[in-house]
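Note that one protein chain is taken out, while the other chains of the complex remain in position.
Let's look at chain A:
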């Protein structure tokens, strides 16, 4: 090493430390997530046998968006003889949220696109909650402004700089930008496209999409191969498509099907009379706001800390063995109808004598693991002169997706303390291996990964973070891999719900999003009301 090298090296470390002031210790925080031991006990059936029997006309197992929506629909239609059992201490599932002195923040789901006319139930709910003003069936309803994502909605950290919007531009060669324009053109074509059955190629809920075989054929190739088949090779275009698949499905674009990938880009065509195209609805606590409003509506019927560990049928009626975590004992419920609103991968363990076809299909569902970190900051990071802080702040070519700024929707001018929700889909390795690593990792190693991913974009972050809480989602989202969405297993299970046991979960759509979860919940509730 000569003097110049030495100066270069100290210069470089100083560049890091001048901004970072000698790598400060990791912020304090907690590792959160579902109780793994309970999960295993649930699966191997080693729960205490029931010591009491109870009866209820309708039982809903699982209090995520699907279960809560089933309850909401029952109640909305004048039926209130039901109970909703949720295993965790709080309902909400993947739409749960947290809160501290600085802000409320999401633990997973964080936004809802403006729903199109097809998402009828989503619009009805939004109207009930005052999010839509006036007629919810109008082509372009009016929305309450404070729930529309404020500008600037998105920015991207790319090649050392924040740029506006998610389309990679800063430092991207013009040849790649030209490919981007072609990609946009293709997407515009698919958005408008209808199948031979007259239905839209990609609708939300997905069950209303066209069944035209030419369109369904897209499910048999990956999003990556679809791009290649259109001679789209630009790394920026691939990053973008891959980002979309990771963001919405926790799946990389070599595994996600082109049908699912295109669904993300094409299905969200909802419009508002008072919002720009493609604006989304969001709240500081993300979709936790919707989950909480739903819970308020059916609160007297919810029982938390109730794990349903075995279900079955008996003479046309259903039963469920339920573990009461607080009392460490089990109760057997008898019900006319049971709606299973838990994830499908659990079904074979819980419904052990389900028809063979059901068990077989349920085993074909794979789920992506996710890591979410909520970082509390004593102040907003300093601006680097690039694009201003946005709601969704995405990292180009990074292991994580980026972060959501929880105080973005605040009305005040002042930018004070805030919470960043960092998102990372563990999509680069097979889910089971990634999941095992995630669950085995300790706080320090995970927090270090989170900080390492964010610090290049915000050199002053280590000084600002006062807390970093991490949630590990082992089975977060169903994966719409090639052939899955329009494959036999999913279609089988989506229509397997027959009295007395009905099924409701976003898994049944193969796409983990609010509208799908809600649709499946409402469908199950309608079956109950039809006495079907």
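General observations
Basically, contacts are C-beta pairs under 8 Å (C-beta built on N, C-alpha and C of every residue); 3 or more make two chains touch, one makes a residue touch a chain; residues count from 1.
In this text, contacts and distances are computed from a predicted model.
As stated in its UniProt record, the chain not included in the shown complex is "Polyamine aminopropyltransferase", which appears among "Polyamine aminopropyltransferase", "Carbohydrate ABC transporter ATP-binding protein, CUT1 family", "Tryptophan synthase beta chain" or "Lactate utilization protein".
For the chain missing from the display, the contacting residue among A:186, A:364, A:459 or A:499 is A:459, taking the whole complex into account. Contact with the chain that does not appear here is found for just one residue of A:33, A:386 or A:399, A:386. Among A:32, A:150 or A:529, the one in contact with the hidden chain is A:150.
Among the residues A:101, A:181, A:411 or A:440, only A:411 touches the chain that is left out of the figure. Per the touch definition above, the residue from A:45, A:160 or A:189 contacting the chain not shown is A:160.
Touch with the chain that is not drawn comes from one residue among A:103, A:163 or A:279, which is A:279. Even with one chain removed from view, chain A keeps its contact list with that chain: residues 2-4, 6-8, 10-15, 17-19, 21-22, 145-146, 148-153, 160-161, 274-276, 279, 383-386, 388, 410-415, 459.
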